[in-house]
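Every protein chain but one is kept in place in this view of the complex.
All chains are identified by letter, namely A and B, in their written order; residue positions are counted from 1 within each chain.
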Amino acid sequence: MFNVPSADVLLQGVLNGLLMGCLYALIAAGLSLIFGLMEIVNFAHGEFLMLGMYTTFWMYALFALDPLLSVPISAAALFLLGWLTHKGIIRRILGGPMLAQIFATFGLGIFLRAAAQFLWTPDFRQVGRAWIQGPVRILGVSVGLPQVVASGACLVAFGLLYLFITKTETGAALEATAQDREAAALMGINTERMFALGWGIGAACVGVAGAFLASFFYVFPYVGWLFALMAYVTVALGGFGSIPGSLVAGLLIGLIEVLSGLLIAPAFKYAAVFAVYLAVVLIRPQGLFGKF
Amino acid sequence: MALLAVEGITKRFGGVVANHNISFAVQPGEIVGLIGPNGAGKSTLFEVITGYYPPDEGDVWFETQRLVGRRPDQVNRLGIGRTFQKLRPFRNMTVLENVMVAAMQHRADPAGARQEALRYLEFVELADKGDRYAGHLNTGERKRLELARAMATRPRLLLLDEVTGGVDQRTIPTLLQLIARLRRDQGLTLVVIEHNMRVIMSISDRIVALHLGKVIADGPPSAVGKDRRVIEAYLGEAFATPAGAGPGA
Partner (left out) sequence: MAGTTGPVERADAEAPASRRPGWGAVLLAALLGAVLVFPWVFRLPYHRDVAIKIFLYAMLAQAWNILAGYCGQISLGHAVFFGTGAYTSTVLQMRWGWNPWLGLVAGIVVAVALSQVIGYPCFRLRGHYFAIATIAIGEIVQTVGINWEFIGGARGLTMPLRKDSLLAFQFHASKYPYYYIMAGLLALCMLVSWRIERTRLGYYFRAIREDPAAAQSVGISITKYKLIAIAISAAFVAAGGTFYAQYVLYLDPDSVLPLSLSILVCLLAVVGGTGTLWGPLVGAALLIPLSEFTRIQFGGTGGAVDLLIYGALLTSVAVFQPAGLVGMVQRWRGR
C-alpha cells in the first residue's frame, strides 16, 4: 500500500508541497482574518478565489493582460466583493443563530459557483501564454517557474499583511477589534468599518492568490471548492484568528497533501488532510497558534 | 460529613492562576457566601466544581462522590444545580419549556414535567409568564427563570452565580426571600457568589473570601467583615462589619 518513491521524486514532491503551501497560507490568512474578527467562517472563500482566478483569466483573454499585471486588479475586485459581502450580508447575521451564519455564506458560495457556470460555462480555462512560464531547476529537481513566482509573491503578500496588522494604526485597530469587540468600540474604533475592512482584505488575499494561481492552474467554476477545504484545514491547524499560524500550517498542509499523494495514493490526499483536521480540532482545538 | 468539600483546587489559564490551592467545606443546610473582587476566581471555581473546567490540581467531593473528572451533566445528575453569571436561558423556548427541560430529568413525560415546572415557576413567581419566550424576559425575570430551571433538577446543592447583578434594586428583597425559602422550604444547601455586600452578609451562614485566586478568609460574616485582609482586598471599599449595615454595593 505504501509506495516508496525515489529521492528525486520525493524532493520534487517536497518542493511542490512547500510551494503550494505558500498559496494555501495566503488563502487561509484571509479566512483567518475574517474569523478572528467576528467568528464567522466564510464558506464562500473558495468561490472568492475562483472569482479572482476568473478575473485574471478574462483580463488575459479580453485584454491580453498578463496575470502579473492582473494582480492588483484581482485584488481590488475581490476587496470590493468582500466589502460588499459584509455590508450586504454578514452585517445582518452577526450574533444571529448558527444556522444563519453558516448558510449565509454557504448559499453565497453556491450562488457564485452557479453564476460562474452560467456565465462562463463549466469549460476549463487556461492562461495560455503567460510571461512567466516553463520549468526551473532548484536543488537539482525541476519545478514550474510560475509556481515558484506565485509562492514567492504569496509570501510577500503574506508579509505585507503581517506588517499591516502589526505596524500600522489601522492594523492595530483591526487587531483590537478582533481581540475584544466591545472594548475596541469603547476606545472609539469604528468596529463596523473594521469588519468591512477585514472582509475586504481577507477577500483581497485570495484575489492575489487567485491571480497567481491562474498563471498555472486550470480555471473553472469548481476550482475554488478544491482549495476551500485545504484552506479550512489550514486555518484550523494554524489556529483560527492567527495570521502567522496560517503560514506554518499552510506549508505543513502543502507537504502533507503532496506526500500522502506520493506515499499512499492520490485519491487519499483528502483523507490524509482531513485526518490532520480532525486530529487538530479534537486534540488542540485552538490549533498551533490560535486563540480559540 | 460535609456536603461539598473543595480540596486544594488549583486552576491555571496559561500564565494566570485563577484558583490557587482553594479549600473549604460546605455543610448540609448551610448558606455559604463566596466573595471577592473581580478576577478573584469565584466563577472559575464554580466552573471547576460543576465540571466545565478540569482543575490542574486538587479534588472536589460531593459527600462521598468525587466530582473531578465528571462531565457537567453528570455533576448535575449527582445533585448539584447551578446558575450562570452570564445568564443562559433557552431563548427560543418558552419560560415553561425552559423549566420543563430541567424537570424532565425526573419526570420524563411532558405532562408530568409541565406540572413540576409550573410549581417551580410559581416558587419564583414567574408562572404567569409561562408562555413568553425566554429571550423576551428582562434581566430580573431571567435570573428567576434560571433559578427555577436549576431547582427543577431537584438538586441538593445549589450554586448561584451572582444573584443580584443587573437586577432592579427594588426586587432584591424578593430575591433574598426566595433564597431564604430555598433553604427553609426546599431543604437546599447553597453556595452563593455575590458582589452586593449587604445582601451576602445578611443571608450567609458563612463567608469564604477569595482574592487573586486564594482563600483569604473563611468564617461567619461578622468575623470576615472585620478581617483586615478582606478589607484590604476591597481596596477603598471599606465596609462596616455588622451584617446588613454596610454601605451597600
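By definition in this document, contacts are C-beta pairs under 8 Å (C-beta built on N, C-alpha and C of every residue); 3 or more make two chains touch, one makes a residue touch a chain.
Only a predicted model underlies this, so the values are computations on that prediction, with no experimental measurement involved.
K.L.:
Could you tell me which of A:24, A:79, A:212 or A:232 touches the chain that is not displayed?
P.N.:
A:232
K.L.:
Of the residues A:108, A:178 or A:197, I need the one that contacts the missing chain.
P.N.:
The single option touching the absent chain is A:108.
K.L.:
Could you tell which one of A:72, A:97 or A:135 touches the chain left off the display?
P.N.:
A:97
K.L.:
Since one chain has been left out of the picture, which residues of subunit A touch it in the full complex?
P.N.:
39-41, 43, 89, 92-93, 96-115, 117-118, 121, 225, 229, 232-233, 236, 267-268, 270-271, 273-274, 277-278, 281-282, 285
K.L.:
For subunit B, which residues touch the unseen chain?
P.N.:
Touch with the absent chain occurs at residues 50, 52, 71-74, 76-77, 81-82, 84, 88-94, 96-97, 100-102, 104-105, 108-110, 113-115, 118-119, 121-123, 127-128, 130-131, 149-150, 152-153.
Keep this in mind: only the chains that are shown with their structure count from here on.
K.L.:
Could you state the distance in Å from the CA-based centre of subunit A to that of subunit B?
P.N.:
Going by mean C-alpha positions, subunit A sits 46 Å from subunit B.
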